[in-house]
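Got a structure here, written out as structure tokens. Questions coming.
Missing here: one protein chain of the complex. Every other protein chain is in place.
After this line comes chain A, so read on.
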Amino acid sequence: MKATVYVTIKQNVLDPQGTAVQGALHSMGFAEVDKVRIGKYLELTLDTDDRAEAEQRVRAMCEKLLANTVVEDYSFELEG
């Protein structure tokens, strides 16, 4: 089974990288860009067929290690 995990900085927390990229896009003429948020994309292959168990385990991985829930949100999708 494959898990795709997205980790993003919480909406109320400043994302200096996103702000810098927004500035670059503006200076290139992409004036329509309102806001840029940069996050992480992780692909995990899991040695299991049990979807319910995988969901529970990936959630635990996110809570414990993959995201710092003080400043980050996470979401994930399971495939296969």
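By definition in this document, a residue touches a chain if its C-beta (ideal position, glycine included) is under 8 Å from a C-beta of that chain, and two chains touch if they have at least 3 such contacts; residues count from 1.
Here is the rule we go by: contacts and distances are computed from a predicted model.
Of the names listed as "Phosphoribosylformylglycinamidine synthase subunit PurQ", "Anti-sigma F factor antagonist", "ABC transporter substrate-binding protein" or "Putative ABC transport system permease protein", the one that matches the UniProt record for the absent chain is "Phosphoribosylformylglycinamidine synthase subunit PurQ". Mapped onto chain A, the interface with the missing chain covers residues 9, 13-14, 16-17, 20, 40, 65-66, 68, 70-71.
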